[in-house]
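Report on the structure given below.
Right after this comes chain A.
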Amino acid sequence: MTQNSTLSPIVGNDSLSHDSGSVQIRGVVKRYGTSPAVAGIDLQVRSGEFLSLLGPSGCGKTTLLRMIAGFEEPDEGDILLAGSSVVGVAPNKRPVNTVFQAYALFPHMTVAENVAYGLRQKRTPKAEIAARVSEALELVQMSSFATRNPRMLSGGQQQRVALARAIINRPKVLLLDEPMSALDRKLREEMQLELKVLQRQLGITFIFVTHDQAEAMSMSDRIVVMLDGKIQQVGTAEEIYTNPATSFVAGFIGKQNFISGTLGANGRVETQDGTFVCAGKSEAAAGAPVLAAIRAESIHVHTQEPTIEPNVVAGTMGVVSFLGDVIQYQITTGSGQELLARMTPTHGVLPAAGEKVWLSWAPEHAQIFPNPAPRTGA
Partner candidate 1 sequence: MRKFSRRGASVAALSFPTWAYLVFFFIIPVGLVLWYSFGYKPDLFTAHSNSTLSFDRYVEAMDPTFLSTFINTLQIAGLGTLICLLVGIPFAYWMAVKVPSKWRGLLVALVLVPFWTNFLVRTLGWQIVLAPEGFVSDALQNLGILNGPIEILYTRAAVQLGVVYNYLPLMILPLFVSLDRAGVSLREASRDLGANRWRTMFEVTLPLAAPGIISGALLVFIPLMGDYITASVLGGAQGNMVGQLVANQFNSAQNWALGSAMAVMLMVFILLTVVIVGAIYLIIRAILRFNRRVLIEEPAS
Partner candidate 2 sequence: MGEQSTMKVLAPQAAIPKISRRAMLVGFAVIGASLALSGCSNQKGFAASALPNGELGRQLNVYSWGDYEDPANISDFQDSSDVRVQLDSFGSNEELIAKLAATRGTSGYDVVVPTGLYIPQMVANGLLQPLDHSRIPNMANLDPTYTNQVWDPGNQHSIPKAWGTTGYVYDTTVIKDELSSWQDFLTAAETTASGKTAVLEDAWEVVAIYLAAHNIDMNSMDATALDAAEEYLVGTLAKSIRAFNSNVVTSGIPQGTFALMQSFNGDARQGMLAASDPERWKFVFPTPTANLWMDNWSLATGAQHPDAAYAFINHMMTPEAALREVEYIGYHTGIKDLKEAALADDMELPDLVFPSQEVLDRLKTAVLNDGQERRVEILNRMQAKAGA
């Protein structure tokens, strides 16, 4: 995507002002029947920020997005756009636009007509519409498809058109509802990059809904991890990765190993496979049931027993899988606990299945969470 001066109409001046693209969500609750889909959410989205709503299906992220767009109204709480409440305002009156999951392109219109739709609703002069459509299509590299029927386009092309159709309206906030879920992995990775560049270029607020943690981490300024209609953690990708607030977040981001045990003194956790030292802090009292969480990529595999590491556990090598850029080992410890380790292929000699191996990890790579009995791992 090239940057040039003709883009200025889309990079609207108002979107550069300090607060115009902010979204405030205050105590929002949405119920379907008796069960709450969104169970009390408070969130500040900064103007010009790329924010992802991340969580498994049914966590309420799409419902929250639809309430910002105006397709649903909250049962409780308030939603403010650029400082003023939009509750009760019809979707067509809100300064937001949406890129829908299945793109929702109008099948009876050409690509250009689809993109022009929003401007036509505002009775924009025809000449201006034409100029802005061609500019928007150029921005998403779809200029040569202007007269095509959207049904004839590939998924990726449709997505670009959907994007162009939304941003041509210069929304203060762009809402994206899992826009990449229909794309194959390679295309998805390309689009993630493009989307990030585009967002920087336009300077408008993006609220991006996804269930794919890698996607969220690759693009977002901040990530909101949601579960059961509530926020689990808000933070940058790095914060969430290195310092997950709950065992759920820890399990949702990356490949996580959980070892259950009880909390001892000085960050020690007593498990059936021995006592481990963890650098992370826990507010739980000594003797409380806890989970020690260690990422698969933080675990080292040794063919001989290491001597200097504080946390070592012996086990038997199980399935070894090549995952492209990493190799995943499955190891069963003496107590029957299964642990996953991931290492780059350049690491050295591969232990064969059935061999005895030793695992180790640094104390700072293990975190302690209270053990929520019903949810023992990811």
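Going forward, a contact is a pair of C-beta atoms (placed from the backbone, for glycine too) under 8 Å apart; a residue touches a chain by one contact, two chains touch by 3 or more; residues count from 1.
The set was built so that all candidates are chains of the complex that A comes from, given by their letters.
Predicted, not measured: the structure shown is a model, and the values here were computed from it.
Asks: Quickly now, which of 1 or 2 touches chain A in the complex? Give its number.
Replies: 1
Asks: Which positions of chain A touch candidate 1 when the two form their complex?
Replies: 69-71, 90-92, 96-98, 100, 102, 104-110, 112-113, 115-118, 120-122, 126, 129-131, 133-134, 137-138, 143, 146, 165-166, 169
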